[in-house]
Every structure is written in C-alpha cells, then in structure tokens.
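Missing here: one protein chain of the complex. Every other protein chain is in place.
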Amino acid sequence: MNQRTYQQAPEWEVEQWLNTDRHFSLQSLRGKVIVLEAFQMLCPGCVSHALPQAARLFQMFGQSGVVVLGLHTVFEHHDVMTKEALKVFIHEYRIPFPVGIDTPSGHNKLPLTMAKYGMQGTPTLILIDHLGRLRMQHLGAISDLQLGAEVSKLLVEANMATEENTPPIKSELDSESRHCRIKSSPY
Amino acid sequence: MNQRTYQQAPEWEVEQWLNTDRHFSLQSLRGKVIVLEAFQMLCPGCVSHALPQAARLFQMFGQSGVVVLGLHTVFEHHDVMTKEALKVFIHEYRIPFPVGIDTPSGHNKLPLTMAKYGMQGTPTLILIDHLGRLRMQHLGAISDLQLGAEVSKLLVEANMATEENTPPIKSELDSESRHCRIKSSPY
Amino acid sequence: MNQRTYQQAPEWEVEQWLNTDRHFSLQSLRGKVIVLEAFQMLCPGCVSHALPQAARLFQMFGQSGVVVLGLHTVFEHHDVMTKEALKVFIHEYRIPFPVGIDTPSGHNKLPLTMAKYGMQGTPTLILIDHLGRLRMQHLGAISDLQLGAEVSKLLVEANMATEENTPPIKSELDSESRHCRIKSSPY
Partner (left out) sequence: MNQRTYQQAPEWEVEQWLNTDRHFSLQSLRGKVIVLEAFQMLCPGCVSHALPQAARLFQMFGQSGVVVLGLHTVFEHHDVMTKEALKVFIHEYRIPFPVGIDTPSGHNKLPLTMAKYGMQGTPTLILIDHLGRLRMQHLGAISDLQLGAEVSKLLVEANMATEENTPPIKSELDSESRHCRIKSSPY
C-alpha cells in the first residue's frame, strides 16, 4: 500500500528494563506497532505532557497490538537521574508501561540509543511499524489527535499484513455530564 | 479487509447549509470519510468539548480527504435556537466548517435526521466511511486520542480503495517550550 | 484605612431580573461587596471563562457577604440574544446567581448600564465595595488568584466596618488524589 521507502529502525541499546519482568528487543517485537517514548525524569515537558500521553496510549491501545515503551535517555545531570531515582519516579508517577534505561556512554555523552537515533532532546516520540521501520521521530509535544491518527494508521497496516480484522480500540467510558439527552420522547 | 457488516448511513435531511456556498448530500460525498458533529448551540457539552474538537479535526484532516460537517439538531427550545441565532453563533465562535440545519418536524418533535439516525441527544458524533457506511455514532464526549484513531482508520481504508498513498496528516507546529533540547554537542 | 478616593458606582439600569424572585438595586445592597459580571450569552470568552469563574466565586463567597450578579449587556446581535434565549441559556448552563437584563436603548446602541459605566465590551467584571464605590472594572480575562485576592480585600474592609469578624470562606473539598500522604508513622 505504502510505496514510500522507510528506514529500518536501529536496534535500541537498553541496559536494563524496569517495571516489567521481560526484556524487550526491537527484533523480538517484529509484527507489533511500537511506541517508544524517550524521556528524562527531570524534564518538565516529559512529566507534564509526554508521559501522561503515553499512559493514555497504553490504556487505549495496549490490548490492540501496540507496544508502548518508555526509554530513559539521560543526556544531562547523570548524577541524579540514576536507576534508583528512576525506580522511585516510576512508582510515584504510576507509569503503567515498561521503561528501559538507555545505556550510558560516559559523562557528558549521549546514551547509546539516543545517539544511534540522532535524538535532539526529550521528550522524543518514536513510532515503529510492524516491519520494524521508523515511521515517526518527533521532539517535543504532539497532540492526542495526531498521535491517535498515526498509531491507528500503523495498526491498520499491521492488521492487514496478518489478514486479521482490526481489533476494536478499547472504548472509553462516556462522561455522562457532558451531553444533552432527550428528556422525554417527543413522539 | 474488514469483514464486519456495516449499515449504510441514511441520507441526512438538511433544510439549509450555513458557513458554505455548497450543498452537501451524503450521496455526493461518496468516497470521502465524513465526520458529522450533531449539536445544539445552547448545549454546554457541545460548546465546550464537541465543537472545539471538531474544529481541531477540521484543521488536521481537512486537507486529507476527511469532510467535517456540523449538524444543528434542535430538539428543545426551538423558539430561541433559530437560524438567525445559529448564524451569530457560527460567527462568534468562528466555526470553521459547514453547518447544516436539520429539518424540523414540528414543535416538541425531533428534527428529521436526528430521528432517522436514532440520536439520543447532543453532542452526537457520527463517522461515515468512504462507502457511505455508518461506522460510529457516539453520544457525549470522546477523547482526541480515540477520535484521531477512528478517523485515521477510515482514512486508510478510503485511500487503499483508491490505490493512492495515504496523504500525510497536516503536522502541528511544535511547542518549543515543552522539551529539553541538547544544549551543546556532547561529542 | 484606604485613603485613595474612589468614585461611587452609578446605579445600574436593569429591565428585569431572571433566576431570582428579588429585584436588586445597587442602593439596596449597600453594605455588601458586589461582583457584577457583565456578559453576552453568545460571547465565547464569557461562556468559557467569565461565567464559570463567577459561578466559582458564588460558590465560595456567596455565604460570606459577597453578592454575585450577572448582567446581560447586549450590544450586538440584539435580535437573537433575547430575554427568552437568555432564559434558556441560564437554564442549560446552570447559572447559579441572579441575572439582570441591561435596559436596551435602541438598535445598535449600548444598553443603559453599559453606557453609564463606560464598558468597552464583554466580559467586564465590576467590583463594588460596601460603601457603593467602584473598585475595579476589568474587560477580559482575569485570573482566579487575582480575583480571589481583590474580592477578599473588599470583604475584609466590609467586615471591619461592621466590627464583625471575617466570616470564614467556604472551604473546598480536598482532592484526595493530589497529595502524597505519610503511609505509616515514621516514629
């Protein structure tokens, strides 16, 4: 369907996975749509926008073939954004998805995955399709509307490839207070 | 791709179109993905949530083969939600998309399209695919994440049908203040 | 205490009061702190910001000697912002305080109170102290923090004048989910 040529996403270099018992390699997730949220625990835009958005994605698409992963890409203040601090952060902020620690490459250097992907800061949102191709890499804020659209597109492609129907997206509960209902039958 | 059976959406009954020079029939839009936002101008949930969301959809998908339309389905307070009042509302709230007036059927009765579709109140969001089939009808609030996903899915189906590539969704401007950028090269 | 000279607020000209059985004149409210929210029902900034803020004020200060009143100052689109439409608006948006209709002075003319006060548009927030003096007149948005401060200042002055203690402001319910509580005694 899509004739554009996309690059294969480079395998990430994760030192350790937190908030999960599993180890996730890019290779092992072939066939899945992957949302990788690269963040730092002391980056305000990550905490206020990107991580809550990734958690919403996880809630909505987590049962539908989309793998949501965090990646802690520390490129500054290495001394305080440690593994132990990250564990507390994940606990206190109730991050619901697995978080990988990007492998450090020395003080004042970028961690390995961050360098491989050429990320320019945090948050960086990365979308990888079922064929392992890098489909989006975005620094900064992105709207829920656009993100929902991009993820859904990759999900349709993935489901077509396996000749399955698109599984339904988990529907939210309706907020009863936000509509005007017909009070009595007008007939 | 999708083996589920969907009903054809009934043709709507619009008395007059505002905010446009055109007349839109469901029939004439075959091949397009349609988002129909049924609302009342004095329904708080419509004003605070549904119409701003439809405007965001219009901004993001309006150039990508999605037709966003409002439908003013007055089922209460007919005397004050008149065509003239609606015109002022559209102007003051800067509604960017065409708005149809659902044909009234008499005092204390549902307007015709509302009755045909079995809508239970406002806002009701309706999604129709490129084959004219009713794919979603939702009373009340829905999140941007889910709506973006649903619209995107229909858009992929439409584009596959015409053997075109998916046109890119219009990207938003990045909010510069919401990320942590690498200050100097760490290399 | 306050040596600055303030002007007396002009008596308002209200054609009819809605959402109440009483008639409010400025004269009859001497001794009270008055918040007058001038608005139009089809003014987006009034609907999204000013009226919800006035409702919060009413909830918090309504039992503490502050009188919160709306004033419908129609200066455009007179044909559709009628008394009947305003009644529906008050009902649908659940406006909790009395609303006066500013007396019209003819088509394309400002209503009487709006002209007397020299208001430049809507929303305009007006604060009047217990001596009937005009203490603030503000076009557009104002923050909750500033508004709470200004109203509280006038309330302290009013209570000092009557040699009463300041009645406590109605406290909000605490949102249980927004704090980190000590889990077990550390002692």
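In this document, chain identifiers A, B and C correspond to the written order of the chains, with residue numbering beginning at 1 in each.
Note that contacts are C-beta pairs under 8 Å (C-beta built on N, C-alpha and C of every residue); 3 or more make two chains touch, one makes a residue touch a chain.
Please read all numbers here as calculations on a predicted model, not as lab measurements.
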item	value
Chains in view that touch the one left out, judged over the entire complex	A, C
Of C:V14, C:C46, C:L71 or C:L127, the one touching the omitted chain in the full complex	C:C46
Listed residues A:S48, A:N108 or A:T162, member touching the removed chain	A:S48
Contacts of chain C with the absent chain, listed as residue ranges	1-4, 40, 43-46, 48-49, 53, 56-57, 60-61, 75-76, 108-110, 120-123, 138-153, 155-157, 159-160, 165-166, 169, 171-172, 174-183, 186-187
Interface residues of chain A (partner: the chain not displayed)	42-44, 47-48, 77, 79-82, 84-85, 88-89, 92-93
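Keep in mind that, in the parts below, only the chains that are shown with their structure count from here on.
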item	value
Overall pattern in which the protein chains touch one another (line/ring/star/complete/other)	line
Farthest-lying chain, centroid of Cα atoms versus that of chain C	A
Distance between chain centroids, defined by C-alpha means - chain A, chain B (Å)	28
Geometric centre distance via CA averages, chain C-chain A, whole Å	45
Whole-Å gap between the CA centroids of chain B and chain C	36
Residues of chain C touching at least two other chains	92
